[in-house]
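Supplied in structure tokens, the structure appears directly below.
One protein chain omitted, others in place.
A, B and C label the chains in the order they appear, each numbered from 1.
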Amino acid sequence: MSSSQQITSTITSISRVGAYWHMVLRAPSIADAVVPGHFVAVAVGGDNSSMLLRRAFSIHNATPGESIEVIFAEHGAGTEWLAKQQAGAELDIIAPLGTPFILPRAAVPCVLVAGGYGSAPMGMLARALKKMGCHVEVILGAATGERLYGVLDLKRDADNVTVTTDDGSSGIRGRVTDVLPEIIGQSGAQAVYACGPMPMLRAVANLSTEHSVFSQCAVEEAMACGIGVCMTCVLPVIGEDGHTRMVRSCVEGPVFRGDRVRWDDVHTVPSDAVGAPIPGGH
Amino acid sequence: MSSSQQITSTITSISRVGAYWHMVLRAPSIADAVVPGHFVAVAVGGDNSSMLLRRAFSIHNATPGESIEVIFAEHGAGTEWLAKQQAGAELDIIAPLGTPFILPRAAVPCVLVAGGYGSAPMGMLARALKKMGCHVEVILGAATGERLYGVLDLKRDADNVTVTTDDGSSGIRGRVTDVLPEIIGQSGAQAVYACGPMPMLRAVANLSTEHSVFSQCAVEEAMACGIGVCMTCVLPVIGEDGHTRMVRSCVEGPVFRGDRVRWDDVHTVPSDAVGAPIPGGH
Amino acid sequence: MSVDLSTSLGSLKLSAPTLTASGCAAAGRELAQFGDVSTLGGVVTKSIMLNARSGRPTPRMAETPSGMLNSIGLQGPGIEQFIEKDLSWLTENGVTTIVSIAGGSVAEFGELARRLRDVPGIAALEVNISCPNVESRGQVFACNHESSSDVIRTVRSEWNDETPILAKLTPDVTDIVSIAQSVVEAGANGLSMINTLLGMVIDVDAMKPMLGGKTGGLSGPAIRPVAVRAVYQVHAALPDTPILGMGGIRNGHDALEFLAAGASALSIGTVVFGDPSAPWRIARELGEELDKRGYQSVREVIGKAHQAG
Partner (left out) sequence: MSVDLSTSLGSLKLSAPTLTASGCAAAGRELAQFGDVSTLGGVVTKSIMLNARSGRPTPRMAETPSGMLNSIGLQGPGIEQFIEKDLSWLTENGVTTIVSIAGGSVAEFGELARRLRDVPGIAALEVNISCPNVESRGQVFACNHESSSDVIRTVRSEWNDETPILAKLTPDVTDIVSIAQSVVEAGANGLSMINTLLGMVIDVDAMKPMLGGKTGGLSGPAIRPVAVRAVYQVHAALPDTPILGMGGIRNGHDALEFLAAGASALSIGTVVFGDPSAPWRIARELGEELDKRGYQSVREVIGKAHQAG
């Protein structure tokens, strides 16, 4: 667990990019500590807000000594409020949070797979991997071309970018998993990194495992606290000892080994989990 | 009961004046219907606010076909939010509300007494009375000079303005009621109009009655709805039939005849009120 | 959009799904500035007692986070004046009127029902056995099986058979389902839920309770999850008993939540204070929410959240 800071941060810039918003937050001391896969938790609604809980966003970029960046979609009341904020406004933020991506020990070929705003952390990750000397393939998928984020930037950061859209409005018509096996094969990938909706993560993790490639997936579970104290954000994960536990995705995640998450059992408590309800018991 | 409108109004200007804020709201159709003593109810906190209820403010001025103005003090969370709004922002308002001041039938000398932001409705009233040919005396009181509002404007609108402050920082040291009897006497006033804190209204109403002058007082009671449907804003008022009833200050008031309000019994239900609890009963 | 917004509460057909909540729209007249009251599902009038009643001392309200407390204490003109002045206005204006009655004793409830029995223009009776703003907690009939059944049985015996009786319940009980069952057995045709929760705010400057009546009833969006839970539980136990749902409904989305939980129609209360046009707006928004999800009518979503099992 990294040590997180709670600070009042000024919005340096906020602008629309396709279907998303790109926001830069002044956060000098936080930016120094950020590595790819960390997230930030933002208080929304201002004083007297009826919304008590923070909103979590992947950190898209960090400029040490200066700022962090996020990419967000308008989803409900909290993100709608955020989209209305202007440069100069102040936000109460906590970061860096969570267990980030683990970089490979050697310079191996990697595939980064992202769906929708799941591409947010991928630029940072691609740059870190390139710096190590890894060959980096990126697969970006979305429902439509408008919902793709960061294609051009990633083309700069990575060796190759493949785009898929459900409606074929950009790149290949289809899903990221339609192209993943081929790209794993061609690149000789030894690591897959993924961020996006849960069904995508499940498919990516399973495909990776089938291809004997180690995968890391950044999950997205509803979080009340983001710091590990409330136990709302759990999912069933198999531990080193082979036992399944309901594990907090805000501190032990959001990045998990793809082969350790019980994807089919997310949103349930598997009956073989440690402490699972005993039928007939309480 | 005047017919009220609920509209989305744009703030034309908002600025600090002494201890208060002066705000101009674009409200063409409402402005046409406003007479002195009307109030406006403003929704505060924006979307997703935890504050459900409107805030009531006396209408300070109305420019037909254009705008209405209010003067407000920062009191709690709602008015603090309002003070942070900027020109161009939109507010959901309902106006005109309430039973306004009744003008005398003939051009008689009048005294207008106001405490703190109670001077808000007095300029409009003074001008209406002057237009009828009344001699208009104004007494403005506050704790300190900073909490006086509109002295200069009222000097223009009225024949004479007397200022009192508790600390003597402006005008005469003392209370409005210290000078009221003399001014009633000198001016031969036949009507007293008052707006301000309840203890001041009580004193003004009682003094007026002692001097056989007809008084009208604009009261300030906590209001949940402002439109007469909730029964939170009541105070004991003696009706034409001599019976005391708990009467809604948002529709039957905020302006009441000073000799009809049971000032000593405000915040209680007098035992002789219509429908008062029968001891031992329910 | 061609969504059918009509619904019913037992034998009572309603042309629109939203009504006002008792005590939150007086007798409808003041709302007429903001919309045509006859187009609402109905007006539920402020609970009326036999005699004029002056209510509790002020302050009678305190704003709370996403809610408010009130301690009105059933101020009203008494049944005779109500019939003469309020009910007549409602009838003349073609308003679907549900009359809410409150009594200090079982006998008073009975007398109110008897007095109203032959008055024309009453679409239903709402029996408020759950007002927290009475001097003694013992007077909250709905806290107890026996007293709530007694009231409903007595009202039933004085009332006619054509017009539904709705019993209004409080959530401030250990087991609202069993209270619901008692009053239905005693003759209620439907249930109104929920009334306010007992609450208090303290004025820390004066160091005493803020409200003149010390405690008050908590209402507004703050209590909505409690209301939805109560409606869901009671609908699960009594699927054939129509429920008039209420408690913090603020928009069409909230209204849909109550329908899905098992309410057949909706009363809009506290939110009217902030937005007097809310009862009309919410009906319109509900139509949009239904349309967006491919539903054609209010009726088809009533209790729908129970189907997933």
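Here, a residue touches a chain if its C-beta (ideal position, glycine included) is under 8 Å from a C-beta of that chain, and two chains touch if they have at least 3 such contacts.
Since the structure is predicted, the reported quantities are computational estimates derived from the model, not experimental observations.
Visitor: When the whole complex is taken into account, which chains on show are touched by the absent chain?
Guide: The chain that is not shown touches these displayed chains: A, B, C.
Visitor: Touching the absent chain: which residues on chain C qualify?
Guide: Looking at chain C, the ones touching the missing chain are residues 62, 64-67, 69, 137, 143-144, 172-175, 197-202, 204-209, 215-216, 218, 220-226, 228-229, 232, 248, 250, 253, 256-257, 260-261, 289, 293, 301, 304-305, 307-308.
Visitor: Take the complete complex as the reference. Which residues in chain B touch the chain that isn't displayed?
Guide: Counting over the whole complex, chain B touches the hidden chain at residues 50.
Visitor: At which residues does chain A meet the chain that is not included here?
Guide: Touching the missing chain: residues 1, 3-6, 43, 50-54, 92, 94, 221-235, 245-246, 251, 266-269, 273-277, 281-282.
The rule is simple: only the chains that are shown with their structure count from here on.
Visitor: Chain pair with the most contact pairs?
Guide: Among the chain pairs, B-C has the highest number of C-beta contacts.
Visitor: Using the average of all C-alpha atoms in each chain as its centre, how far is it in Å between chain A and chain B?
Guide: One centre to the other, that is 56 Å.
Visitor: Please report how many Å separate the Cα centroid of chain B from that of chain C, as a whole number.
Guide: Each chain's C-alpha centroid was found; their separation is 34 Å.
Visitor: List, in ascending order, every residue of chain A touching at least 2 other chains.
Guide: Each of 50 in chain A touches at least two other chains.
Visitor: Going by the touch rule set out above, which residues of chain C reach two or more other chains?
Guide: In chain C, the residues touching two or more other chains are 65-66, 221.
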